[in-house]
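A short write-up of the structure that comes next.
Note that this complex is displayed minus one protein chain, with the remaining chains in position.
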Amino acid sequence: MDKIKLRQICFLFAAMMPITKTIVYPATLAYTARNDLLWSALVNFLLEGAVIAAVLFLAKRTNCTFFELLQNTFGKVAARILYGLFGLFFALSALLPLMEQKNFVTVELYENVPPVISFAPFFALCFFACTKGFKSIGRVADIALPVFVFCFAAILLLALPQADFAALLPIGASGAKGIFGGALQGLNWYTDCLYPLFFLGHFEYEKGAAGKVLGSYAAGSAAVLVFLAVFYGTYSDIAILQYNTLAQISKYATAGTSLGRVDLLFVFSLVLVLIFYCCVPVQMCVHCISKAIGCPPVWPAAVVNLLLLAFTIFFNYSFAELQTVFTQKLWFVFALFAYVLPVCSLLLRRTANSPQKEKSRE
Amino acid sequence: MEKTKKRSPQPFAGEIEKDIAAVKEFLPADDILVYRFETEDKKACAAVYADGITDKELLGQLVAKPLSLSPAPKTAQDARQLLYFPETKPAKDVQTACDEILAGNPLLLIDGIAEGTTLGTKKVSLRAIMEPQTSITVKGPREGFIEDVKTNMGLIRRRLKTPALRFETMEVGRASKTAVVVAYLEGIAQKEVVREIKDRIGAIDIDGVPDSSYIGKFLAKKSYSLFKQAGTTEKPDILCAKMLEGRVAVLSDGSPIALTLPYILAEDFQSSQDYFVSPYRATISRILRTLAVIVSLFLPAYYVAAELFRLQLLPFGLLMTISGGVQDLPLSPSLELFFLLIVLEILIEASVRMPKYVALALSVIGALVLGDTAVKAGVVSSPAIIIVALSGISAYTVPDLTGTLSVIRLAYVVVAGSIGTYGILLFTALLAYYLVSSDSYGAPLLAPFSPLIRRDLRDSIWKADIYSLDTRPAVLRVKNKTRLKVRNKEKNG
Partner (left out) sequence: MNKFWTRLFIVAAAILLLLFFSNDFGLIDIQKTAVIAAIGIDAAETDGACDMTVQIAVPDQSGNGMASNVTVKGASSVNDAITEVNRKTGWYPSLVHCRLLLLGEKLTEKDVFDFLGFFLRSEFIDDSCLVAVCEGRAEEALTASSPVRELTAVSISKVLSSSSQKTGAVSVMILRDFAKGYYSPAASGYLPYISVKREAQSEQGSNALPSFLPDSTQKSEQRSTDALPSFLPDGTQKFEQRSTDALPSFLPDGTQKSEQRSTDALPSFLPDGTQKFEQEDGRSRGARKTFSPRKVPGRSCGTMHEGVSASTGGFSDSMQREMLFPIRNIGSIWEKLFPRRNPLPIGAPCAAGTESSGEQGGSKSGEGGQNADVFDASRTMLFYKGKGVSVLETEETLAFNLADTSTDLAYGMVEVSENGETVSYCLKMKIAGKKLSLDVRENTPVLTFRIRANAQVSDVSSSQDLLQVTQTARVPEHVLRAAEQKFADRLGQILEKSADTGCDIFGAAQRLYRFYPRRYDGLKDGLLANIRPVYDIRFDTLR
């Protein structure tokens, strides 16, 4: 079976999860929540953390896969349909991060605007990754962690002297509407809680697993919160102008020196982590669809990646509209699939555990 | 070459002339000679041997002489007892005897005895044991393997004086009949790995095996992979160390390069000298090698991407310098660097093959003409020359990976020149995905980094002290994990 280690799931949350929240999300959040963006993000993190805790609780009680649980409860056909729906959801949840990455790449990695073809090879890479399964997700998470820790810390250290944390005051200025409104509109960035559900049965639940995973998640969340704080402290009133925050925040330390934009090296390394992370929802989508159809992952991978490439080209000049639709209109879809359904999976029928597996868990 | 027809074994007739004729029918070549002599009682004897690979003096002294001074033996067993020679084997049929003759072991025929005897008087001109060119160390042993597998086995046996050391010899190659030896330590190496290796070697059906790299191709699970699938070494001390970690060695007659399996990429960043110097020095060396590989791979591509796509990567002062250097060049930065890398590869290839007496002249051409004059002529720029030179030198800090790095470096330049900075990252991600999904007999190629094996990190980029290396690498999944037991509780320093 395609295995992933618990440690790798922890690394996924600690190192890969924070990266997508450092591109457009800070500016979007600042638009709604202004200086209360930390609280808004905290609401999302707590909500997502609760869902992860629920899924881990389920993992403790069973070592069936999610598909098997659905099958036990609703039958094979219904399980396939539901997996297909989840596959569509993963494709949907992958679209906006892909567009963000595309915009980030075209602005920060190029000086003259390249054609879309510069971004198209990403889908070739993604196609390759989709054929490799969960094992590859875990192993790139092992690579991503030291890269993320080192580069993210470097960027924050470069950015810290510029930050005026007093800009975060006064607390609560934007009110409950701002805070919860920001949280609601940010839901599409918080779909990582779904991944452990699909890792069920593919990893070994060991003693203290929940603590480790939630601890890693907390570490990743803390990294994002610190980043948001530094971001708002650096930009305050012009925060909403700053798309591609990750590449902007650290440039002031060395911009005027003979070193130039040396921070771009760290940014590029983090883009590597971003690439790994953007492949994950597509890999999950392919996993779901191949399970739903019952075929090897190669063909679903090809179709899904081609479709995503087509969407990327189609929406090339419509990112703002797309973002508006996702954040303001489709928030309930994300809430349903990423929060409600995973919690409801606690009610699914589990099969009896074998004695050997029960012993290994003790 | 046609497949050898399988014939039923032809027994010896017991009449010497018929038997000689039968052997000559199998081996009509002119270098297969017959030495006839008689016993004391005028019984005809003959030794059929291959000229050039047989020790004729030994044949005469230890075989022909005692027989000629004694009455004719009645049986082949009696004949063997007469000989002053320990290495004898009965040959019951002509085919077996012919194989032995071709291996350098002459066949002794005695008139009236329907059984031959093969004698282990093989004598092949071999080179001396010397330090291999690809693994030069300042400190540590200087011995290296040679082309004779038996000598190589002796070098291993000398270092591993344990009954657990096993050598299993197999024959590969229809024409070459190359001896391939699988060496491992019983109780340490994984049995499944040994079995799988032996099965794969046994399944090889090929005409000839001139080198161990052929065996390596058959042992590889991804034969088209750009990356090695088996470790290589020419030094017995390194090989023994790897066997003690739990790896299986494969030796091939005619090749000084031994293969080790399973293989992980981190092995190539280790040097035997790391274990003979202080761990701090070793750690620094390994970090330098890692940085050198990164520089070798990324620097040319980074330069191309910066010039073509992202000027801001270059600080202003450096940009002015580079920009001044590339003014009015006929080639774009990507083509310029590609061209220089190709020239570098040509130079390296030529320097390997050129006769020594023209090495100096060609070095001058390479340095002056292709370097200095090309810059003055405005064909290439100085920064590009510097980058290519630095990249080329850096690749040789890890000699085992040089070929792979050269190809990947070119690919990076092509990717950087066509897709740009993002292309470099995508290609890196592609390599990462490729490597993380590759394994070598159960050991992931990127271990101990991916998957992260904390215990094995002690001997990866950094080198812990000897007391910390008390267990075998976990990646090899050996059962006997302990390799160092400290008798006294106190440790030095």
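Annotations
The letters A and B name the chains in turn, as written, and every chain counts its residues from 1.
Just so it is clear, a residue touches a chain if its C-beta (ideal position, glycine included) is under 8 Å from a C-beta of that chain, and two chains touch if they have at least 3 such contacts.
Because the structure is a prediction, the values reported are computed rather than measured.
Touching the missing chain, out of A:L46, A:V107, A:C295 or A:A310, is residue A:V107. When the full complex is taken into account, the listed residue touching the unshown chain is B:G324, out of B:G52, B:G154, B:P210 or B:G324.
Contact with the chain not shown here comes from a single listed residue; of B:I215, B:L308, B:V398 or B:A432, that residue is B:L308.
Within the set B:A50, B:V295 or B:V415, the residue that contacts the chain not displayed is B:V415.
For chain B, the residues touching the absent chain in the complete assembly are 224, 307-309, 311-312, 316, 319-327, 329, 332-335, 338, 414-415, 417-419.
Although one chain is not displayed, chain A still touches it through residues 107, 111-112, 114-115, 117-118, 124, 166-167, 169-170, 173, 234-238, 241, 244, 248, 251-252, 255-256, 298.
Heads up, the rule we're going with is that only the chains that are shown with their structure count from here on.
Taking each chain's centre as the average of its CA atoms, chain A and chain B sit 45 Å apart. Residues 5, 7-8, 11, 105, 109-112, 114, 118-119, 121-122, 125, 128-129, 132, 135-136, 138-140, 142-143, 145, 258-262, 264, 268, 271-272, 275-276, 279 of chain A touch chain B in their complex.
Listing the residues of chain B that touch chain A in their complex gives 309-318, 419-426, 428-430, 432-434, 436-437, 444, 446, 449-452.
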